[in-house]
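With one protein chain removed, the remaining protein chains of the complex are shown where they sit.
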Amino acid sequence: MASEALVQLFHVYKQYAGEGPALADATLEVGRGEFVFLTGPSGAGKSTLLKLIFCAEPATSGQLLVFGRNVAKILPRHVPPLRRAIGVVFQDFKLLPHRTVAENVAVPLEVRGLAPRDVARKVAVVLRSVGLELKAGKFPLSLSGGEQQRVAVARALVGDPALLLADEPTGNLDPDRTVEVMDLIEAANARGTTVVVATHDRSLLERYQRRVIALESGRVISDGDAFRRRAGS
Amino acid sequence: MASEALVQLFHVYKQYAGEGPALADATLEVGRGEFVFLTGPSGAGKSTLLKLIFCAEPATSGQLLVFGRNVAKILPRHVPPLRRAIGVVFQDFKLLPHRTVAENVAVPLEVRGLAPRDVARKVAVVLRSVGLELKAGKFPLSLSGGEQQRVAVARALVGDPALLLADEPTGNLDPDRTVEVMDLIEAANARGTTVVVATHDRSLLERYQRRVIALESGRVISDGDAFRRRAGS
Amino acid sequence: MVLRPLSFVRRALEAMARGPFMTAVAVGTLFVALFTTGLFAAVLGGAERLLAAWAGDVQISVYLRPDADLPAAARAAAQLAGGREVQAVPPAEALRRLRASLGPEAAVLDGVSADVLPASVEVRAPGISLAQARALAARLQAVPGAADVDFGNAWLERVEVLLRRLRWAGLALFGVLALATAVLVSNTLRLGVYARRDEIEIMKLVGATDAWVEAPFLVEGVLQGLLGGALAVAALLGLHALLAPRLAAAVGVAAPLARAEVVPPALVLALVGGGAALGLAASALAVGRFLRKP
Partner (left out) sequence: MVLRPLSFVRRALEAMARGPFMTAVAVGTLFVALFTTGLFAAVLGGAERLLAAWAGDVQISVYLRPDADLPAAARAAAQLAGGREVQAVPPAEALRRLRASLGPEAAVLDGVSADVLPASVEVRAPGISLAQARALAARLQAVPGAADVDFGNAWLERVEVLLRRLRWAGLALFGVLALATAVLVSNTLRLGVYARRDEIEIMKLVGATDAWVEAPFLVEGVLQGLLGGALAVAALLGLHALLAPRLAAAVGVAAPLARAEVVPPALVLALVGGGAALGLAASALAVGRFLRKP
């Protein structure tokens, strides 16, 4: 499916001030249209890798190309357009507490300057797809944990991004909801979105036989076309 | 193991303003020393039930006894002593962002007026038990999601509470860490702490054969001594 | 990306409605600060005019040459003084007054004939400023037969010096107050932005440009400034309506207390415009602080 590379890392290191390396000598490639799982124990560097990709953190050294652009040397004014092409499900959701669910989901569209009518239509569609059409007018803090997580997923998907980075997008969801959300992400992938999902959930890796990149202590310890390799551990 | 009831609900309803009931006609009992799982789909009312128990929300109707005290009619000044006997792992962690990990974990002890020396000792022990001894001086926002979750678990356990309410305490943990944390909670239970764990993770229910209370749309739909009942669904 | 200026105003209004507490605090702070500054300016100006008016309860004496025609001079003076109270003072009256003013030394005048004193015309001009008094005195030089024009100069000069010093002290204090106002208001708006730094961060993470994030804050700052300034003006006008009649009665002069004098359009403009500028500058500084972070 993939030929052109959308994300390329060459010997990327990331060291937070006063810490050991969170990412060490990471080299990998994600092709356009791919669906990749990122796994590894707590603190392995999964979120850090995703943060580097959407320029929330700078790499300490190494080369990191996103959409063919070297983001190690990216100018501040080139960051917003890049981020607008990426949908992110944050591990801690990062919802705006004083905006309704619908307003939260609308932000990526408003940022792009879409007309209010189009925004409303798209938001309604995506909220229905995550089963939150009845919560559109509620505030995030009055939602259950799983509902908040689905709002985060909806916000990431609403703009039909070229690249979707989902950090533990089902950690607060029951098995049925998990399958629903993962099916949504698969559907986006089928429409052409490149997907990277960071997760601990082995059942996901087993159910969706996709390429799995495993990190440990910041290093890529395996990169296989499916879950086979880890099944033994 | 259990005889005396620590938590008793009789026909408890909880309705948030402008919503359908989050909890409807809930009647159940948790005995002293018990270990109970609370499960159910996203939005079923698990977190709401826990919030009622530690008086973060008032019940709309019904009777709710905690430690034999009717918390439906509790005076504001009786709430803090009650909460000090309860350890809570919040679904969204609720860590203080401007305090270090050690300071966060110390709060429940400081609130009790423990001497600084005792506080430091207990904090060090519990942080070691969740594998975060090296992160004691870090701030929560510079931790990975799983590390934050373990800080939340450490804070709940540090005071050796009579009752532990853990809301999805392993949602951000890899399988190995999950087992470690659950073993900690089991150990606390063995020392006499009554435990209620809300979770979606079926593998937990299977691994730890304990009483499982299942909620759906705010109603208790099953209450069994182990996971048997749900295994078929 | 399409920039929609109107959407910024909409977003600013939404933000204000969303955070009524912060909005109230910001507008309240702007109001209090601008009101105090405006009150200070109004009182300063008013006091100066009042003092001038009161000190300038001016009596101008036009001393005539011995050969002058007193009634004719009085008529000319009345014309030149434009309807003010004019009194002809013949030598006998002048002597009487001099005697009264000398007090214990009046004995020197015993046996003095009134004829040695010049006749004069006195013009009373209550409530005019020093400058006006001077101008009027200059005009009165044209009275036929006028030898010398005198307006209670020693006293007036002294008052003038006093007023000048007061004005400087007042202006210096006003400067400090205006500066303090600016600092306090910008501190408050800065805290308001600070409380919303998470929001700023999240919007940037989903692809917002700095300008897109910043614009509503600036609009908000301007709106809050306008609102605070308008409230300050309203309060000043209210206070004026309440106090001016009593004050005028107590002081005995009304003209310098007229609304257009105490709260002149320039002050209204300064308060509303200054409020808006302050709100804008403070917001820009505050948001900049959080935007320019990595």
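Going in written order, the chains are labelled A, B and C, and every chain counts its residues from 1.
The working rule: a residue touches a chain if its C-beta (ideal position, glycine included) is under 8 Å from a C-beta of that chain, and two chains touch if they have at least 3 such contacts.
These figures come from a predicted structure and were not determined experimentally.
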item	value
Contacts of the hidden chain among displayed chains	B, C
Of C:D69, C:E85 or C:D150, the one touching the omitted chain in the full complex	C:D150
Residue touching the undisplayed chain, where the options are B:K73, B:H98 or B:R128	B:H98
Residue among C:A92, C:V183 or C:A255 that touches the chain left out of view	C:V183
From B:R32, B:R69, B:R83 or B:R219, residue that would touch the chain that is not displayed	B:R83
Interface with the undisplayed chain - residues on chain C	21-22, 25, 28-29, 32-33, 35-36, 39-40, 43, 47, 51, 63, 94-95, 98, 102-105, 107-110, 112, 116-118, 147-148, 150, 155, 158, 162, 166, 169, 172-173, 176-177, 180, 183-184, 187-188, 190-192, 194-195
Chain B, residues in touch with the chain not shown (by the definition above)	54, 56, 58, 76-77, 80-84, 86, 88, 90, 94-96, 98-99, 107-108, 110-113, 116, 155
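Convention: only the chains that are shown with their structure count from here on.
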item	value
Most distant chain from chain A by Cα centroid	C
Nearest-to-centre chain - CA centroid comparison	A
Chain A-chain C separation of Cα centroids, rounded to whole Å	62
